[in-house]
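For this depiction, one protein chain was excluded, whereas all remaining protein chains were kept in their positions.
Now for chain A:
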Amino acid sequence: MSDVVERTLSVLPGLLGQHDPGAGPAGAGGHGRVSSTSRLGSLIRSITALTSKHEEEKLIQQELTSLKATVSAPTTTLRLMKECMVRLIYCEMLGYESSFGYIHAIKLAQQGNLLEKRVGYLAVSLFLHENHELLLLLVNTVVKDLQSTNLVEVCMALTVVSQIFPREMIPAVLPLIEDKLQHSKEIIRRKAVQALYKFYVIAPNQVQHIHDKFRKALCDRDAGVMAASLHIYLQMIKENSSGYKDLTGSFVTILKQVVGGKLPVDFNYHSVPAPWLQIQLLRILGLLGKDDQRTSELMYDVLDESLRRAEINHNITYGLKALTYVIQQDPNLALQHQMTIIECLDHPDPIIKRETLELLYRITNGQNVIVIVQKMLDYLRESKEEYAIINLAGKIAELAEKYAPDNEWFIQTMNSVFSVGGDVVHPDIPNNFLRLLAEGFDDGKEDNQLRMYAVQSYLTLLEEEDALYPQKFLQVMSWVLGEYSSLVTNVDPEVILTKLHSLLKKTFVTSETKAWIMAAVTKIASHTSCSKTVDKLIQEFSNSLDTCMRQHAFELKHLYEDKALMKNLLPFDASCNDMVVDASLSFLDEFVAEGLGRGAAPYKPHHQRQEEKLSQEKALNFEPYGLSFASSVSSCGVTGRQSPTGLSFGSDMSGNSAETGHKETNTLKLEGVRKLWGKEGYLPKKENKVGKENEPQTVSCGGLLAVQVGDPPALQSDQVASLSEEDKEKQQLASTLFIGLGSNAGVSLMGKTDTATQKFKRKSKINETQNSEEATDFQDSAASDFGPLLDTIPINVEDCEGNIDTGLRKASLHSSDTVEDNLAFETPQSLRKSGLNDRLSDNTLSQSSLFADSNIEIFQPSPSAHCESASKTLLAPSLPEELEDLPHSEVVELCQSDALALYSCKVWTDDSLLLTVFVSNKTTSALNAVNLLFEEAEHFQILESPTYQFPVIEAQSVEHCQKCVWMHKICTQGVLSGSVNYQSEMESHFEFSITLSLMDFIRPMEMTTEDFGKLWLSLSNDVKQNIKMSSSEGSLSAALNTLQQKLKLHIVDVIGNEGILACQLLPSVPCLLHCRTHSGMLALWFRSPCSALPDGLLYQCQKVMEES
């Protein structure tokens, strides 16, 4: 923080460079000083004297014109230039662009003497931005100054680097700056650290190799250097807190020293020792201690100390904010402050009100939701600011969905959100709402009631003739009316149609909304036998000037003539059924065959045509990555599914397919894909319900709800003193707001991730592309979806040690991904003993499958037997029997010492890379406590703990341990390093490293052609490349065999000169490959949900193809 002050201050000398007593030794002599002072001085003076913006503008333009003439005149001296720069900076600060001076600023930094250089650098850092092209011209100057023997020049160069530097030129200065970390002057060291922080922010991987130098900076004897390094650490710890746990002690010590006043007095601010430094340290400790009991314990003392010394501040917002954060840890704390909170709710300052609502949002539960949402809606109605509305509307919608006590309230609340929030609300809100209605819950009856209520409420709203509703609200209404109005039997569809019709004629309705309304009309029309309104509407819009409306009207007209087709096309309540598109367009076969019969050339995709053209011309092949047809269809399909205008989607499709009958080119056949859209449009469905049956059965949450509801809060006991009327009112409000916050209810309030009391529980949708295995996982997961641990724990608590219990309880309080983390660390180690292993790993499995489609790194505990077992073997290391049958590498020696030898072997199991490390004792006495420790690696993740201890290794024997490893971040090759230490006469320690490659983590993925087709369409990351095939293996099958054998790819299918292959990166990131041969080239086309994976695999493919 203090460097910010410094940077800001650096602006001032620019303004008043000439006043700076220290900065101008000989350069600014008596005369020059006066003249420059008067120039800038008179400029400032005359501007301050002006009264209107217009006059100011005129004056500055005049000034700029004269400056422009001066700076571009060849006779201008550097001293005069410096003085011009100062004025230019001032003009630009007032908001007048002076880009003509930028290049001169760079020149000044390059050529001037110290003072002029300083102004030049300052001007550059103020004028230019990170991506400015002129910035490149500064690099040479910086390099030169960094090598200067003059400390001031080095300082200036470092300062400018820490403010602004082109990312691509970092390598040019990095070694110079690294050297400066050892400089004898602390100011240089500090500025070097700041420059490296800048680099870390703009290009983190460029400074990876100097992480241990940062550690040195942290331990620097100068407090300024240490403080500067904290910026880097805060950033790094934010990204990966687990990697820096070992530094907790150091940070605690530093904080202790700061709090204890051990820093120089210069760091004190109003007698508080280095407050900003303290804040920085506390932030770091907060990140380190999060969800980590052991690390946190190290901090308690010092935190207590800092708290004691910190003065209590009275700014009310701050207090509220603090309370908001505290409440995340323990909602009961809010109870003590309820009256304060109530007062803040009525505070005249809207900012404070906002913060209060934020707090209330965090303590919302099933019982106080009505009051809290009411308060939030009141605020929303008063609110004018767009950001506030978006934010608040989102929160209300979330609370309403989660805690709605009944259907009526839910619909009413959502209506308010839509009508007040208007069109600025986040598009997710209407989408989620509609999906909720469409997908429904577990109880079909309840679903229909909700839908009916929605329909009725919208009809009432539409009664009002002149009401102006936001477009999004109208869209929601028309969708709901279109889908579900037939549920309401006591309303004549004609009435609804009339209402929609009148809406269509309103001028405030946008054409997008009109499309929604038309879709609704079409859907309703499919249920009615004949309707005057529909006829009228068709007639009216058939010659509308709006082409879109005319199109809809025609579609409606034609559909209306064929009722049977219309019914099929618009089935009732089928919005959730996935629509499968026949992407191969097989229904056009006939058309294509006919065309070919008449002598038409077979269709070639665009990129192929381009390729062939280029290869004929023998030019360089810059293969264009045009949009493939397949992907455009799939995107069409996706939007089509939720689009209200399903009709026009159909017609678009047929329009497209007429042009592109590409069947004959032997591209992928998607034979197995269910055909729902065919020649006649929508094909009658038979198996649509299958998807529904697969959907998980969610367990009723009634039981848990009961726990929540129990125990009415005993909160007013100590506040019964006499109260005024107003106070009583407030108390009453308090009791409604804080209801349900008693000790038992704490479980559900954390971080808004709980689902326990959620009334409207969304069904998880099975993605078409998931294979059946995942689908069953999903079922499991749904069963233990909420509070998975609450179910199991109470039965088993007695068996476990106390700390596991708390650990798990804690886990259940946090967001679901930390649940996962905690389980990852705790389950396998401690629970196995108590025989809960099966049960818990079940839960973990199902937890993880929740993330299956979002491709979050998933932890799946592998069979415990694999993970950590040590057994004796002979001195010559060989794999234990149970592993010998698995594919594995040679046993290689890692390192040797007098006493020990280390060997490793990679075992490629189906679900991980099992790294086996053998430790052989070469001495004649037993070795005790041999510790094996793997270091944290950027790319790899060691499941469970990275350490292993052999309690004893007998003389002349070999022990081994196994670790499951996953690739965490994709790289073609990486190093996993670690160390061994043991006790003999003295403590010995040596290090080793193991190289792992991407291929160690690639496994074949078995799938059918049909699954391949579906998955292919759903993936978006494309990589294409042509590889020249050597003459020895000109055929496709030879190439595929190479890929299969060397890269462990699974060949899914071979069709003509095309082949499809599939593999997965452990644990479950698929990558699909499509190969095609043509004229001696092998065209590879990868797709994967992960963008880095295709690149990595492509590299491997090229390698093996070259080798073969």
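Simple rule for what comes next: a contact is a pair of C-beta atoms (placed from the backbone, for glycine too) under 8 Å apart; a residue touches a chain by one contact, two chains touch by 3 or more; residues count from 1.
Just so we're on the same page, contacts and distances are computed from a predicted model.
Chemist: So which of "RRP15-like protein", "Myotubularin-related protein 10 isoform X2", "lipoyl(octanoyl) transferase" or "AP complex subunit sigma" is the UniProt name of the chain that got left out?
Modeler: According to UniProt, the chain not displayed is called "AP complex subunit sigma".
Chemist: Just name the one of A:V139, A:A388 or A:L596 that touches the chain not displayed here.
Modeler: Within the whole complex, the residue contacting the unshown chain is A:A388.
Chemist: Of A:C84, A:I232, A:V302 or A:I352, which one is in contact with the hidden chain?
Modeler: The single option touching the absent chain is A:I352.
Chemist: Considering the whole complex, not just the chains shown, which residues of chain A touch the missing one?
Modeler: 1, 4-5, 7-9, 11-12, 15-16, 19-21, 37, 41, 44-45, 48-49, 56, 92-97, 126, 129-130, 269, 275-276, 279, 313, 315-318, 321, 348-349, 351-352, 354, 385, 387-388
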